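A single protein chain has been removed from this complex, and every other one stays in its place.
Up next, chain A:
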Amino acid sequence: MSTSSPAPPGVAFDVRRVTKTFLADNQVVTALAETSFTVPAGSFTCIVGPSGCGKSTLLRILGGLETPTTGSVRTAAGGAAFVFQEHGVFPWFTVEENVAFGARMEGMGRAERRELARHWLAQVGLADFAQAYPHQLSGGMRQRVAIARAFATGWPALLMDEPLGALDAQTRMLMQELLLTLWEAERKTVVLVTHAIEEALLLGDRVLIMTARPGHLKEDIEVPFPRPRSSQIEATAAFAEMRGRIWASLRDEVSAAAVAP
């Protein structure tokens, strides 16, 4: 297994026959069965699958937070920034310090960091909250901070693990539009895990469906809707048709996961 050689040009992640096994409480858990796929640079890939099928594990492997048990991942140079579901922003830093955290770790000076944070806070609509602490914000605002922090790194790839999963339906819709706008302006490589099929179809160029645990790739579906997109597409017949197709594929896996020990 080698994770060192860089991905070929135009490829952000090249996942070859990756598996991941954990040893927990003297039990072997196969979190990820053999999985292979390629993520083109500048594309938006969404991953759906029943809970516990290894989506977070896969994302961690892509980001280098976890090493695969077997197989290899080749990654384009430049790094990948994470957006976590919750608890990802640091409560002891102000909003501004959180947004510029990646830059601070890379040694950027204070004035420059402030400039950077200001820019991204304006992008996510939090310009007035630079000096606030996370506990003073709503859940939706905290996720805006997390998203701004990821974009502010300037790294070419973003890995999002159910970033909107803990938000109420309306906040979630607003945030989907925000992500859509930001991404269409920046065109970074994004891999986003979600359990909302609509979200995957609205945001993604492509949807990867995973099987129940031990998870592996079941289907790889192109999303044909032209860009720039808006939430209007959710009302179209083509959207309903695709949603039905993905749900048909996913529901077998979800029910398999539901009766698994």
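By our rule, contacts are C-beta pairs under 8 Å (C-beta built on N, C-alpha and C of every residue); 3 or more make two chains touch, one makes a residue touch a chain; residues count from 1.
Convention: contacts and distances are computed from a predicted model.
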| item | value |
| --- | --- |
| Undepicted complex member, UniProt protein name, chosen from "NitT/TauT family transport system permease protein", "DNA mismatch repair protein MutL", "ABC transporter" or "Acetolactate synthase" | "NitT/TauT family transport system permease protein" |
| Touch criterion as defined above, residue of A:Gln123, A:Thr153 or A:Gln176 at the omitted chain | A:Thr153 |
| Chain not shown: contacting residue from A:Gly88, A:Pro163 or A:Pro214 | A:Gly88 |
| Absent-chain contact - pick from A:Ala24, A:Ala77 or A:Met105 | A:Met105 |
| Touch residues of chain A, complete complex, unshown partner | 60, 63, 65, 81-82, 84, 86-94, 101-102, 104-106, 133-136, 149, 153 |
